[in-house]
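A protein chain is absent from this complex, but the other protein chains hold their places.
After this line comes chain A, so read on.
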Amino acid sequence: MPKGFDMTFSLKALAVALGLAAGAALAPAPALAAGEAVKLPDVRFSFNGIFGHFDRASAQRGFQVYQEVCANCHAMHQLSYRNLREIGLSDAEVRGIAATVQIVDGPNDEGQMFERPGRPSDRFRKPFANEKAARAANNGAYPPDLSVIVKARENGAAYLYALLTGYEDPPADVTLMEGMHYNKYFAGHQIAMAAPLNEGQVEFHDGTQASVEQLARDVTQFLAWAAEPELEQRKAMGVKIVLFLTILGGLVYAVKRKVWADVH
């Protein structure tokens, strides 16, 4: 029996098996059945890919969109104002942004709670005191916290962009429930959030035209950063480590060959 034969045979089987396993693991099983998912539009972002990085200007515009639009309903309680330095805002800008909100602090020496202007170390202010208040203001629907929303959806960034640009008139055979809006990409197509973005809704400091697509793109960029602020560091480190391991692998393999040279 030639030695090579069955080893390659079983290694091949293993490769096939691993392929199958990966296929099974990657199959978007859970999302699918939830409402015949529609194919997402093919958008690319600067943070995709091995060398992905955040587009600072876009993320800053995205923050402006969040602050002026989404923050009326959605909290982002994992973030502090100081984190905004990571997308290129200066210390002074961050302090200015934080100071625009009033934060409840205390108790003071008299035992009273009091309001004060925000500081960079404060978490993003929540629009509602609690879930009940949020539901009461939104027809009973709950606007989820957006801190990690990009990690919390299959294909997060592409989905978010699709969702924000996916509002349209319902097809003739669909009757919307009270207070619901038709969205191509939302599971079940009926969403309690009215189309949040409208052309020209935000006046960008850098003069960028605020089309709905542009607004959606920028706020997606911002929310992708918010969900994975470590992404740039992670990918850069990954490239170095994989390169290092490739070289090390070559060396170790050479050593192994040398050690085994006298055996076969």
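The rule is simple: a residue touches a chain if its C-beta (ideal position, glycine included) is under 8 Å from a C-beta of that chain, and two chains touch if they have at least 3 such contacts; residues count from 1.
Please note the rule applied: contacts and distances are computed from a predicted model.
Trainee: The hidden chain: which UniProt name fits, "Cytochrome b", "Lactate utilization protein A", "Branched-chain amino acid ABC transporter permease" or "Ribose transport system ATP-binding protein"?
Mentor: "Cytochrome b"
Trainee: Among A:119, A:153 or A:184, choose the residue that contacts the chain missing from this document, as touch is defined above.
Mentor: A:153
Trainee: Looking at A:92, A:129 or A:259, which residue reaches the missing chain?
Mentor: Considering all chains, including the one not shown, the answer is A:259.
Trainee: Given the full complex, what residues of chain A touch the hidden partner chain?
Mentor: Contacting residues on chain A, toward the hidden partner: 1, 3, 6-7, 10-11, 13-14, 17-18, 20-21, 23-27, 29-30, 33-34, 50, 78, 83, 144, 147-148, 151-154, 156, 187, 227, 229-230, 234-235, 237-239, 241-242, 245-246, 248-249, 252-253, 255-256, 259-260, 262-264.
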